[in-house]
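Removed: one protein chain of the complex. Kept in place: all other protein chains.
Every chain is named by a letter (A and B) in the order it is written, and numbering of its residues begins at 1.
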Amino acid sequence: MSVRQPLADSRVYLAERSTPRERGEPGLPRLLSGIPASGALPLGEHLALHGPLPASHGRGWTRARRGDGALIEEVERAGLLGRGGGAFPTAAKLRAVAGAARSTLGGRPIVVVNAAEGEPVSAKDRTLLRSLPHLPLDGALLAARAVGAREVLVGVCESRPEVREALASALAERRAHGADALAGTIDVQLHPVPHRYVAGQESALVNHLSGGPALPTFTPPRPFERGVRGRPTLVCNVETLAHCALIARHGAEWFCELGTDEQPGSALVTLAGAVVHPGVYEIEHGSSLGALLDAADGPTAEVRAVLLGGYSGAWVDGSWLPQLALSDRQLQPYGASLGAGVVLVLSTRACPVAELARLTRWLASQSARQCGPCVFGLDAIATVFEQLVLPLALDRRGAERRLRTLAATVDRRGACGHPDGVARLVASAVEVFADELAQHARRGPCAACSRPSELPGLAR
Amino acid sequence: MSPVHRLRVNPIACEAHGMCHELLPERISLDEWGYPILDGAPLDPALLAHARRAAAACPTFALLVEQRRRD
Partner (left out) sequence: MTLLPLPIAAAGPSVDWYLTRSTGAVALLLLSVAVALGVADVRRLATPGWPRFVIDALHRNVSLLALVFLALHVVTAVLDSFASISLTAAFVPFVGSYRPFWLGLGAVACDLMLAVILTSLLRRRVGQRVWRATHWLVYACWPIALLHTLGTGSDVKAAWLLLLSLGCLALVLGAVLVRVFADLTRNRVRGRGLALGGAGAFALFLALWLPSGPLGSEWARRSGTPPALLGHRAAKRSKIVVSR
């Protein structure tokens, strides 16, 4: 399976600096097209930029008159993968919900837009919602029609009032405009979701929207079978739905003009850490990590390592940068994946062991505390790192072996993916930071341990 | 096609009572905090009765014996 070379003129676009592109033009930006410098893109301009929401005559809907199945088929041909971190084929999800709705007596399905964005470093979802709310809303309504839902619930993080306001205004705009013939039959509601790492997890979100706590549940049954209030539920990430809205307008072939064979299209990434211009960028799948850093005007210091995917992602060594390309298949030999699209750059100025101590302690605090291996295992992992940076720790030897063992012990032992993410983080850290770990095991804390952290979002 | 049985544990319900390990040590081991480690492989028919007994003994019904038709 060959990797298609990126188009010569495809570039990486910084969210704040992109320029509008005519509908269906090749190259980037796509999602970020027309993003305003401040505030939200009004509905009129959104429609002028992308065209009307396809009813049944949109370009690219070759079998539109069959109704509901058309979007699913188009998304399937486009090969869209979920952008919330799981990279699950979106068409399969849509089919599963539509199928569950038909076969069970579970009632009319519900669409849930996962805008919780519990990953502290990730800003792509809230950027879309705050500045380009109509694109994911288009996608949500199209998905609702595709699975036969009449309700869309948007789970928004409660500590982001600006996002909720932007969405509320956008919804009011749509109602006033009368833009959606189908919007009238589909009820869109905003629901605040607690600001917790696990609150964005699929079953936790469904649990919360059903009136329970924002904590993961034991699956089966999965949300697509029995979700909110017992009905088949489609849970989709904000960015995924935005892609659906463009695929519905411009078609699968257009979508596949960018990207690789396994991972077509573009994606949003949040670039953070030791770079000159951190922020949300739109990239083409398969473009090089070096190009992304160049677009951000480079790192602020020499790069020690990059964390890919988020705080539950994997570390890659800075020396591998020239070979790294931003697609899951190309990252897989390095043990990493794009995940929720976070690219966090750690410079050589920081002490990786101290940063990992802070990070793993934070991750342990974010446990839902429902499953023993997560509660005890994550605490044990954080303690090992903390012992390596404390001046008077009793036993530091065997830290690396202990970390490997703990990572293997907690992996896939919880009800949700939280311990799996920590296992991945720690396993990759033990490889990438082997030298620093050995030094700390021998000699304890280093001079860089007390430097302020380069990792954002760990305050809570 | 004979059905395939697998052991699963509900990690939320599990409270590390450890009786499952006592009753089915062939397939269930405990981690350092007392929580069960399962390998996910299909159960031998010979162990099925013991697995069911272990699932019935669990005070929180966290251990499950799941059956799937082998397709």
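Methods note: a contact is a pair of C-beta atoms (placed from the backbone, for glycine too) under 8 Å apart; a residue touches a chain by one contact, two chains touch by 3 or more.
Owing to the predicted nature of the structure, the values given are computational and were not obtained by experimental measurement.
Looking at the complex as a whole, the chain kept out of the display touches B. Interface with the hidden chain, as seen from chain B, comprises residues 13, 16-19, 22-23, 57, 59-61.
Going forward, only the chains that are shown with their structure count from here on.
The mean-CA centres of chain A and chain B are about 34 angstrom from one another, to the nearest whole unit. Chain A contributes residues 216-218, 370-374, 376-377, 409, 413-415 to its touches with chain B in the complex. Residues of chain B touching chain A in their complex: 10-16, 31-35, 37.
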